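Only one protein chain is missing; all other protein chains are in place.
Chain naming follows the written order as A, B and C, and within any one chain the residues start at number 1.
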Amino acid sequence: MIMKLTKDLKVLLLIYLILLLVPIFVHTDLYLMNILIMCLIWSVVAASWDLIMGFSGIFTFGQIAFFVIGAYSSAILTQTFDLSPWLGMPFGGVVAGLTGLLVGLPCLRLKGAYVALVTFAVHMILAPLLKSDLGRALGTGGSQGILTIKPMHFWGYSFSSMEPLPWFYTALFISLLCLLAVYRIIHSNWGLAFTAIRDAEPFAKSLGINGFKYKLVVFGITSFLTGIIGGFYAHYVGVLSTRILGLNLFLILMVMLVIGGLGRFPGAVIGAYLATFLSEWLRPMGNYRMLIFGGLVVLLVVYMPQGIAEILFPQDKPGPLERIRRRVFPKERRASLSNDS
Amino acid sequence: MSLKCSHISKQFGRLKAVDTLNFEVQTGEIFGIAGPNGAGKTTLFNMITGMYTYSGSIAFDGRELNGLPAYRICRAGIARTFQIPQLFASLSVSDNIRAGAHFGSRRNKPEAETIEEIIDFVGLGEHRDHKAAHLKLLDKKLAMIGAALATHPRLLLLDEPIAGLNPSEITQSLELFYRINQELGITILIIEHFMKVLTELSQQLLILENGKKVCLGPPHEVTRDQRVIECYLGEDHD
Amino acid sequence: MIEIERIDVFYGEFHVLKNVSLNVAEKDLTILTGPNGHGKSTLLKAICGLQPVCSGRIRFAGKDITRLSPERRVEKGIVYIAENRHLFPQMSVLKNLKLGAYNKNARRDEAANLAAVFELFPRLKERKKQPASTLSGGEARMLAFARGLMSNARFLAIDEPSLGLAPNLRMNVFNAIREVHKRELTILLVEQNIPKIAELADRIHLLEEGEMTFSGDRETALAQDTIKQAFLGM
Partner (left out) sequence: MYELIDVIISGVTNGSVYAMMAVGLSLVYGVTKVFNFAYGSLYTLGGYLAFTFFGCGFGYPLVILLTLVSLYLAGLLIERVIIRPLRRREDWEMLAMMVTLGLAIFLDNLYQVVYGPYVKSLPIMFSGNLQLAGFMLSIQDLVIFGIAVLVMGGFMIFLNTHRLGMAIEAVAQDMTGAQIVGIPKDRVFGFTFAISTVLAGFGGILLAPKYFITPFGGWDILVKAWVITALGGMGSVRGSLYAAFLLGIIEALIGWQFGLTWILFAWFAVLLGTLIVRPQGLFGTWG
């Protein structure tokens, strides 16, 4: 296990090392830099979603809702109180995290499909809520959205949309922090508890794991991380509207997870990069883009449900050849099993 | 006295799975439970470990357990295994045991030390880093017992721990149960169908049928009891 | 009638049946005994198609049925009566019985079979409107048995019919089995309560740790201490 930890981490750090150097070659290409920044943002959302869905086995559909809540909170706070976005982002995280706890609470007693329903309903009602009078009173700008969100700044230097480099390295830094947090959690005792509850809840409880507590914790922590990066998104893009709650983004995020493989940590990150690029690459296809994405999800789930992680990080499972061999020669398998002991 | 169950009952719809049952388990003994399928044996375990709500009282070392959630009962010093091996399939053997050591135990001993001791104790050294899902049945059972032991229990409930094992594996398991009882001083409650095993292992034997106590006493007496022979061993048995 | 040839069955990594062979002759009542958890039920399920077989063959009336779907086996007359019953809890007793006659060979005999079943278990007739979930343990077992009889079986695989039953009910079930056997049905019965039922048996088999450790006719079996030891443990 110890060996595997470092392997996951190595992959992650290698990715970030490459990303650190990439701007040297492409920093003049605004379009490409923008895609890279979006990759960094979505990788955090995908990894958080994977933490709750893949590692903890809780089927939630509320991740984008928390992302949006984080984004709006940070935008509104920095605007209303004229605060620095550096404070807005953690504040967005906290609001999203608290909402996560609130949503998680009724989900504790519910079974799989019901949890999906409640969280999906949160996603579905968030747009009308933000557009409503109540939302407008909070400063969401109603259906128009928020049009002028403060950009980030650093030591008095304000980031501009024409210069991608500061944005890129800030995104790199924040997303790396968030992903390292996800990595730490997966390999901490919390992660142990999450996975234990997913794999065998009664056994986990009989070993002293408080199921309620850890399910709540995972709701809180994943929505917190998602909220932070949501805050960054708000300041980076500069405008916010409820359009982001449309189903396209939802599906693209799902593609990220399916490509990456559920519960295969750096998988979701890689899935996020691939899906973001794929999405950009398909943009000229117009309406066909989402058609292709939908079809892609169907094909991937049916034919490659373990995602790309299956290819990149094969686990100590018998490979396909071995499985066929075992099916054909069960006796041999029996002999080899008893030799082991 | 270690565990005391007084007038405990559990009903599922119209079915009385456990029906006003009374018994006491003495500290340090091995206490056997047998009875036909559906007699309420596993239900009883689920009640003791807080997986079911029930009526009546179960006290452990004088502390009332009824109403405590499962994880608190574990921390009170009761661990269990399951009939069909339950493990954290995607985690390694040592992580399975770590879960017990970290969450279940209140001892201040370093976790790593506990894990090593237990892996040695149950004899899973070579499988330490293997995924639980890929173990064979005996090793799964050993890993499950190991995780339970890692919580430093004073009472261990074993639910049909040798079902499906071959004779040499059974011998190995029984030896382990003795060592758990003798070396670690843990009281054991064991459900088993194999009469021979129970008569050898246990100091007291409880026979259940339809949730009711049929007979309770030292094994050699129980197996001669007419009612036990009728309900469990067969009427023409001698 | 049933010929099982060296079958192996796995549950995941766990080798449940190891190279098991068993023949049940037509119109015989064969008892399969052995300790719990040693593969008796799995063998019955393998015969009825509920448990895939890894290697080996199963033949019924001379034809290979190893890869046949459960419903095709029921059509051929192979009927399983499960130990844990598998009734349809929210349906009435009558509906449960009618579903027993689902396969197309049993459909036309539904009325006749229903009358016969009610004659055999008058108790069920009294309760035919009641949902199955409200039956007592013994009644539920009767219903499971009766539902099996509705399928126009040629071969019945009965899994521990006496389990958890009070002695009088147990006699009821045994009498029913005796009655059914008289109608020239072939029966493979998994049972631990041997002395009660042994007088009916033509052959007795002992399955231990997934291996057939004894096969023989009634007299030899009852003379053997191994049988007693194996399932009484003493």
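By our rule, a residue touches a chain if its C-beta (ideal position, glycine included) is under 8 Å from a C-beta of that chain, and two chains touch if they have at least 3 such contacts.
Nothing here was measured: the structure is a model prediction, and the numbers come from that model.
Trainee: Counting the whole assembly, list the visible chains that the omitted chain makes contact with.
Mentor: For the complete complex, the undisplayed chain touches A, C.
Trainee: Consider the whole complex, including the chain that is not shown, and state which of C:10, C:60 or C:80 touches that chain.
Mentor: Here the residue in touch with the unshown chain is C:80.
Trainee: Where the complex has a chain not shown, which of C:102, C:118 or C:214 is the residue touching it?
Mentor: C:102
Trainee: Among C:17, C:32, C:48 or C:124, single out the residue that touches the unshown chain.
Mentor: Result: among the candidates, C:48 touches the missing chain.
Trainee: Touch as defined at the start, partner being the missing chain; which of A:19, A:193, A:290 or A:308 qualifies?
Mentor: With A:19, A:193, A:290 or A:308 as choices, the missing chain is touched by A:290.
Trainee: Take the complete complex as the reference. Which residues in chain C touch the chain that isn't displayed?
Mentor: Answer for chain C: residues 48-50, 69-71, 73-75, 79-82, 85-91, 95, 98-100, 102-103, 147-148, 151 touch the chain left out.
Trainee: In the whole complex, what residues of chain A lie against the chain that is missing from view?
Mentor: 59, 106, 109-114, 116-118, 120-121, 124-125, 128-129, 131-132, 247-248, 251, 254, 258, 262, 287-291, 293-298, 301-302, 305
The criterion applied here is as follows: only the chains that are shown with their structure count from here on.
Trainee: Would you kindly tell me how far, in whole Å, the mean C-alpha position of chain B lies from that of chain A?
Mentor: About 41 Å, centre to centre.
Trainee: Suppose each chain is reduced to the average of its Cα coordinates; what separation in Å results between chain B and chain C?
Mentor: 31
Trainee: If you look at chain C, which of its residues touch at least two other chains?
Mentor: 13 - these are the residues of chain C that touch more than one other chain.
Trainee: Two-or-more-chain contact residues of chain B, please, as numbers and ranges.
Mentor: Where chain B meets two or more other chains at a single residue, that happens at 134, 136.
Trainee: Along chain B, where are the residues that touch chain C in the complex?
Mentor: 13-15, 36-39, 134-137, 160, 163-167, 193-199, 209-210, 223, 230, 233-237
Trainee: Can you name the residues of chain B that touch chain A in the complex?
Mentor: Against chain A, chain B makes touches at 49-51, 69-71, 74-75, 79-80, 82, 86-92, 94-95, 98-100, 102-105, 129-131, 134, 136, 138-139, 144, 147-148, 150-151.
Trainee: Sort out for me which residues of chain A touch chain B in the complex.
Mentor: Residues of chain A touching chain B: 1, 189, 192-193, 195-196, 199-200, 202-211, 263, 315-317, 337, 340-341.
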